[in-house]
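Shown here: the complex without one of its protein chains, the others still in place.
Letters A, B and C name the chains as they come in the text, with residue numbers starting at 1 for each one.
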Amino acid sequence: MKKITILIHCKDRPNIVATVTNFIANKKGNIVYLDQHVDNQQDIFFMRLESEFTNDEFSTDEFKACFKSDLADTLDMKWRIYASDKKPKMALFVSKYDHCLYDILGRYNSGELNLEIAFIVSNHPDLKHIADRFDIPFHHIPVTKDTKNEAEDKQLALLKAHDIDFIILARYMQIVSSKLISVYPNKIINIHHSFLPAFVGAKPYHSAYKRGVKIIGATSHYVTEALDAGPIIDQDVARVTHAYTVKDLIAKGRDLEKIVLANAIKLHSERKVMVFNNKTVVFS
Amino acid sequence: MKKITILIHCKDRPNIVATVTNFIANKKGNIVYLDQHVDNQQDIFFMRLESEFTNDEFSTDEFKACFKSDLADTLDMKWRIYASDKKPKMALFVSKYDHCLYDILGRYNSGELNLEIAFIVSNHPDLKHIADRFDIPFHHIPVTKDTKNEAEDKQLALLKAHDIDFIILARYMQIVSSKLISVYPNKIINIHHSFLPAFVGAKPYHSAYKRGVKIIGATSHYVTEALDAGPIIDQDVARVTHAYTVKDLIAKGRDLEKIVLANAIKLHSERKVMVFNNKTVVFS
Amino acid sequence: MKKITILIHCKDRPNIVATVTNFIANKKGNIVYLDQHVDNQQDIFFMRLESEFTNDEFSTDEFKACFKSDLADTLDMKWRIYASDKKPKMALFVSKYDHCLYDILGRYNSGELNLEIAFIVSNHPDLKHIADRFDIPFHHIPVTKDTKNEAEDKQLALLKAHDIDFIILARYMQIVSSKLISVYPNKIINIHHSFLPAFVGAKPYHSAYKRGVKIIGATSHYVTEALDAGPIIDQDVARVTHAYTVKDLIAKGRDLEKIVLANAIKLHSERKVMVFNNKTVVFS
Partner (left out) sequence: MKKITILIHCKDRPNIVATVTNFIANKKGNIVYLDQHVDNQQDIFFMRLESEFTNDEFSTDEFKACFKSDLADTLDMKWRIYASDKKPKMALFVSKYDHCLYDILGRYNSGELNLEIAFIVSNHPDLKHIADRFDIPFHHIPVTKDTKNEAEDKQLALLKAHDIDFIILARYMQIVSSKLISVYPNKIINIHHSFLPAFVGAKPYHSAYKRGVKIIGATSHYVTEALDAGPIIDQDVARVTHAYTVKDLIAKGRDLEKIVLANAIKLHSERKVMVFNNKTVVFS
């Protein structure tokens, strides 16, 4: 049995659901998941569909070709089709903070993540010992103002060599340049340690302390050229009080960061996120 | 333009989505909402669909007849179809606690609820002044052990006379008998002041205090013959500490009760809840 | 028996707790609540204390005089002392949105609030029927650009005539001028319909929609001259999805606004909030 996931968006019009589900039925697929969303303001139709095929001769490539010619081209759809037997390959970018890295690697070893972690890149050598503990290749690529360009070339070469599908910035602490972003559009996920759009930029916990907020948050989002302004994937929050020092906020925030980043990794790798006009549609 | 909502459940089989959406397309309907759920354990398919019809000659009754003969009977579906231009009629049962009543009537007057409150019934006269403030008819039907049977007959007569669609027990404090339940199956909604199934029965806040829980909750559910064991519609919780007295728990719980009951009223009246095997499917 | 509440803040130094609790003991008071907070960054000590006095001859005024001369002046304390038998008087400012007003008046009638609502002021006559339902005096004071100054004079006259302790802006939709703020410093509470500091200013739900946040919030804060930048009293949040329209966000946000404003009213009227350097200390 083969299972595929289809993501579609196009201008809204009548009968799209019927058209697509008929197409699947004709190909002898059994739909096991279907959710759709209509953005009435922009007049855009979004759909996520999972279908199983029990016929032995089913070929994902043939299906894709057929889907394109018979359906997508006619209806002017943007679409992606994934076979469930191919795990996405992920690269981790880290710096000196280790809590998100421990969390991701723990989940990975527990079998919680349906993906492959190809390697870890860092601008500092500090976390190499963790990569070693978990038997993940670690590449130390230092970044300075002068070497940033070269460093990114090295990163890109590594990413290409390993055929990486998406990148996780697990508190990477460096601004990623447009060179990398253009190669991985909506495929680089960052964790920002505040409830965006509050406290954009550096030291959000210090800003939260100064403002005296009663709730702090964390936000995972796709990286775009505008700082901390990319499409939001997930957010979570926690209550704090006047008694929390900046250090306490940082400690409390670590748990948020871990969970919000892990959720984003799961949602993205399970192909549940679509991006349109700097916002996400996140299917359940 | 007419808008209808269709709720379906049946044994799962291939191509149901395609079959139903084709049917709608043939009737010249435009699907504006579709969500489905497959309960794999019980092998049951659930679907909620909203469709708009711009043809002037559209008749809900004809559509229903056609849906039944051409689709539902063939596929052995359980189904309900509602026209959006008909507001459901609701009756409120209260006793002496007033917070849920104030909340519901405030929301009603604010235009937040898409339904009609026909009347309020109570076994005590205490809250009549609130009904008067909001210009809702109030019926005082006392209930004692000896008169319970007669009292329910009076309630039923009132419900029938006003063609009531569903009943809200807004902290009614009386156990509703099977006579009423059988006339309104999955149409009587109760608010229980605990996080069910913890603390079934009377005085749940006292039990929560005694057990020293760190979170309290409230649960709205359909009333069945088993006490506090009917299908759960919504739940919510709030953090408490050792410093909360029983009185504090009760005060904190009032906000939960109000919100969880209001959510249930909205979900039910907007036809977003399906019941199967003592559990709910709640569409978004 | 008399019960008083004492709020203190001063430069931190050793033995303040011992000094204050000794003072109470000498006056034959029994401490029933004590909580303290030290802001180490600013080196400020905060304390809230409730004490009961069973001696018949106890006089709050004498106690205050004694507290000032023997304790507060020596230790250079800022302090406030309240007798629990005197309910604070509150004025409500509203405009056209009614949900917070219904909520507050429902709670008030339920006996949930330990305060007196003296009157409602509005720049529009729309909500007078609600004030009438709940038998609260309603004053329609129109505000236009040209009459804003006069209007505030009328408001101030009313506030003074009724000896108002604090003001609640229940979605008042007007910017309060420094004239009013200076008479009621940290005594005017506003509800802002976003998770501050995100989405300051007008139409925060529209901004939240545009940014595609996954959580929305509401914030109650003291009004200062800087727009939406005063000390935060309480905040709460709720999850939303891509499927929420602006209208849905507004509907969802109403519940947050109601609860966060009600919490602020309770905390302020129970003298649990202290303000220092544009932040609050909120005692439990």
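Note that in this section contacts are C-beta pairs under 8 Å (C-beta built on N, C-alpha and C of every residue); 3 or more make two chains touch, one makes a residue touch a chain.
Nothing here was measured: the structure is a model prediction, and the numbers come from that model.
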item: Where the unshown chain meets subunit B, residue by residue; value: 37, 39-41, 195-199, 211-215, 217, 231-237, 241-243, 245, 278-282
item: Where the unshown chain meets subunit A, residue by residue; value: 98-99, 102-103, 106-107, 109-110, 112, 130, 133-134, 241, 243, 251, 254-255, 259, 262, 284
item: Absent-chain interface as seen on subunit C, which is shown; value: 14-15, 17-18, 21-22, 24-25, 30-36, 38, 239
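Keep in mind that, in the parts below, only the chains that are shown with their structure count from here on.
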item: Chain whose Cα centroid lies at the greatest distance from that of subunit C; value: A
item: Centroid distance [mean C-alpha coordinates] between subunit C and subunit B, Å; value: 36
item: Junction residues of subunit C, two or more chains touched; value: 241, 243
